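Of the protein chains in this complex, one is absent; all others appear in place.
And then chain A:
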Amino acid sequence: MSTATTTRTQKLTLIAILSAISFGLMLFPQVPIIPGASFLKLDFSIVPIIIAGYWIDISAAMWTVVLRTLLKLILANEGVNTYLGLPVNLVAVVVFSVIMLWVMPYVSSKNIGRSLLAILLATIGMTGSAVIMNWFVAVPLYAQFANFNIAKIIGLSRYFIAMVLPFNLIQGIVWGGVSLIVLSIVKPLQNKLTS
């Protein structure tokens, strides 16, 4: 998607501004999906990351992820919750964006099947990564540093089956759907970057 006529400065400024929007969308609106798991909230900060990927290239999407994470740490740090939750969120967002951009490199209203396949694979990939990150990183770290032992309090199988899996599956479908709708609406704007 990157073109020779898009200057390096334009890419830098666009990534910076999309990161600022992504950070804003991390804070509001947040939608709790799973009853009893108020810490699992759906946000829409993925959309500017996906936009960066399609308007510029995949590395721009990754820089947007890095920058919005730094903004979150600097401006809206929630202490232990941020330090332990952000790595899981970071991996989920990266996996989702990379699979979306890899399976569907161009947005086209003619190829609905490929769009749905991209959303499906991205959702499965993200859910898998979320399970792995929760299992090996978040659950042990929460138990160690927040005295919140999910295995004892909720039960690991219940936590994964009733919370992590449905949350990530719903999140992936909503992320993919919203991103595709927004991308198809703002597609004509892309010409501005190449003119």
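The working rule: a contact is a pair of C-beta atoms (placed from the backbone, for glycine too) under 8 Å apart; a residue touches a chain by one contact, two chains touch by 3 or more; residues count from 1.
Basically, contacts and distances are computed from a predicted model.
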Chain not present in the shown complex, as UniProt names it (candidates "Energy-coupling factor transporter transmembrane protein EcfT", "(2Fe-2S)-binding protein", "DNA repair exonuclease SbcCD nuclease subunit" or "Hydrogenase formation protein HypD"): "Energy-coupling factor transporter transmembrane protein EcfT"
Where the unshown chain meets chain A, residue by residue: 7, 9-10, 12-21, 23-24, 27-29, 31, 33, 38-39, 42, 44, 47-48, 51, 55, 63, 66-67, 70-71, 74-81, 83, 144-148, 152-153, 170, 174, 177-178, 181-182, 185-186, 189, 192-193
